[in-house]
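Just below is one structure, and these are the notes that go with it.
Note that one protein chain is taken out, while the other chains of the complex remain in position.
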Amino acid sequence: MGAERNTAAVPTAAPRSGARVVLGLLWSDKFAFVAALFLIFVVSCAVFGPLLLGGTATSMNLRLRNFPPFTLDHGWLFVLGADSLGRSMLARLMVASQNTIAVAAAAVAFAMTVGGVLGLMAGFLGGWFGNIVMRLADIIMSFPSLLIAVVVLYMFEPRVANLVLVLGITRMPIYMRTSRAEVLEIRERPFVAAARVMGASSFRVVFRHVAPTVLPTLTTIAALDFAFVMLAESALSFLGIGIQPPEITWGLMVAQGRNYLNVAWWLAFFPGLAIMLTTLSLNLLSSWLRIAADPTQRWRLEIPRGRDG
Amino acid sequence: MGTYLARRAVHSFVSLAGLLILVFFLARLTGDPTNLYLPLDATLEARQEFAERHGFNDPVIVQFGRFLSGLAEFDLGTSIRKHRPAADVVLEAIPVTLGLAAVTMIVALLGAIVVGSLAAYRPGRIFDRLASVISLASASAPDFWVAITAILLFAVTLGWLPTSGTGGFAIEYWIMPIGVLLIRPFGLMVQVVRGSMLTALSSAYVKTARAKGVTERAVIFVHALRNGMLPVITVASDQAAGIANGAVIVETIFGWPGVGKLMIDSILYRDFAVIQASILITAAVIFTINIVVDIAYAVLDPRIRHH
Partner (left out) sequence: MAERAAPILEVRDLAVAFHTLAGELDAVDGISFDLHRGETLAILGESGSGKSVTAAAIMGILDSPPGFVRGGQALLDGVDLLALSEGRRRDLLGERIAIIFQDTLAHLNPVYSVGWQIAECFRIHRGVGRAEAYERAVDLMRQTHIPDPERRARDYPHQFSGGQRQRIMIAMALALEPDILIADEPTTALDVTVQAQILDLLIELRNARNMGLILITHDLGVVAEIADRLAVMFHGRIVESGSVGEVFADPQHAYTRRLMSAIPGRAPPPLRVATKVVGAAPLLEVRDLAKHYEVTSGLMRRRTGDVVKAVDGVSFDIQRGETLGVVGESGSGKTTLAKMLLLLEPPTSGSARFGGEDLFTLKGPDLLHLRRRMQVVFQDPFSSLNPRMSVAEIIAEPWSIHDGVVPKAERADRVVELLDRVGLAAEHARRYPHQFSGGQRQRIAIARALALAPDLVICDEAVSALDVSIQAQILDLLKSLRDELGLAYIFIAHDLAVVRELADRVAVMKTGKIVELGTTAQIFDRPAHPYTQALLGASPLPDPELMAERRQRRGIGIQMVKNG
């Protein structure tokens, strides 16, 4: 009672719409705002890139082999130069974004769904099942995921589905642990006890009360994980056991460009930069989200610059 | 406390055993190494003899039994590529990786503690914002890309540093591998230090310390830091596996004879004994680190000690 909790019905006088509040909060963190714009751009590339530029990205022009970047002599498509077969770097980057994003998104979705459900069950059932799930998480977590991926991808051929599966499995532990820990905490909350007193079944308790409370936490983790998985996928593709040519991803483009490092640095540089900027944007946005979603921190975004700190 | 550590040790052992079984059977599924080691026109007898000699003809379960009984005598099998005991091959490579990882970890941790604490002390100020963006960028950088960009810049273009190799571990050969390996753990840990120091500095006990008249320096480095270190230690131990990941990339690109490169090569050559031995030994090292971290945690946090 000593702590001054804002218990009064504060938001009654809040005529501003939800979307406008969010945009306002985003605008006040310029880094996050730019990051959001960049991500929107990357996602649109991933969705429309192959449709619009699929042909351009594969059309060779031997006269433009290793054409250097930053000139508009051959049109905007060649502003980032051309590769060893004279294909437009820009077009290839935009097309490659689709595989890169799709693999990461699928792997994260897999990890979050399977890991989340396993963790949920482990937390709720406990006992030997809970123990097995936790040991499984330990095993995956305590060993370099890249090596597991290398072993597995050698065993099965490096197809996209296998890649997604392996990346997904190596990222599962964090969801297993988080959702189990959350379940253990939430099931002790009075509103769950109240539901049980009403006679609610375990099924109802899990899906009506526990799961919706765990979901936001898992989603927050997923945003960060997306960045991590993108890096892992590109590392595997770089090692030659990820996506196989003629498909392209950014990681694979770095690997291919490595052979031309002396003559055409841009072949390896730009795809790597794309990976880094996308990952950075995701990180910036999620660190903004952490502040914006925390009522005790949100004021930081709302007071005018210069008064803080 | 002793019980807690014992339980952790048992958990680690169970995990290790699980991992080992998994790897043994997975490795066997990667295919028959015979074709890799004998010429294409080798006779059937030669092939038979090769498989017989290395025990590939027996059922997998028999091979596993043999592996286990060997394990009991600390015999991890023989490398078919190098014709030497697999354990020796791995133990030669371990110090290289360990040295790389240890130097990286120490530099990353110390750097992160200083930068993260200063950023957390005045959140929102220019230093904090710079530290945040730079650490996020560094946590977002693909290490293989940083490695080849660095080679291009410092070795090829400027000619300051050697492109690859260990050069008898002279100092200039260490700079790029460690710099590359450092980049992600550093970025991640700055974030963690900043977050946990932010929590510690806004905690009630810091308020009490200030009300006692404790100087700001002591508030940060005596009252907040020891509490703020607790989550950092956990993350640092999780980074052990992360650094091993990075070591695979760094060793491959810079041609360092560490465990990471050894494992990639062994997988390429289906050198089962070495794969198993290196995974076993790496995992044992990682589990040991985890237990040491647990002890460190208990030393720093009396609440764990008395639990």
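A and B label the chains in the order they appear, each numbered from 1.
One rule holds for everything that comes next: contacts are C-beta pairs under 8 Å (C-beta built on N, C-alpha and C of every residue); 3 or more make two chains touch, one makes a residue touch a chain.
Quantities reported herein were computed from a predicted structural model and do not represent experimental measurements.
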item: Sole contact to the chain not displayed, among A:65, A:196 or A:290; value: A:196
item: Residues belonging to chain A that touch the chain removed from view; value: 1-13, 189-191, 193-201, 204, 208-209, 212-213, 298-300, 302-303, 307-309
item: Chain B, residues in touch with the chain not shown (by the definition above); value: 3, 6-7, 10, 202-205, 207-216, 218, 223, 226-227, 300-303, 306
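Here is the rule we go by: only the chains that are shown with their structure count from here on.
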item: Cα-centroid distance, chain A relative to chain B, in whole angstrom; value: 23
item: In the complex with chain A, residue positions of chain B that touch it; value: 11-12, 14-15, 18-19, 22-23, 26-27, 29-30, 122-125, 128-129, 132-133, 136-137, 139-146, 148-149, 151-152, 156, 191, 238, 241-242, 244-245, 248-249, 252, 260, 263-264, 267-268, 275, 279, 282-283, 286-287, 290
item: In the complex, chain A residues that touch chain B; value: 31, 135-136, 138-139, 141-147, 150-152, 154-155, 227, 231, 234-235, 238-239, 251, 254-255, 258, 261-262, 265, 268-269, 271-273, 275-276, 279-280, 282-284, 287, 300, 308-309
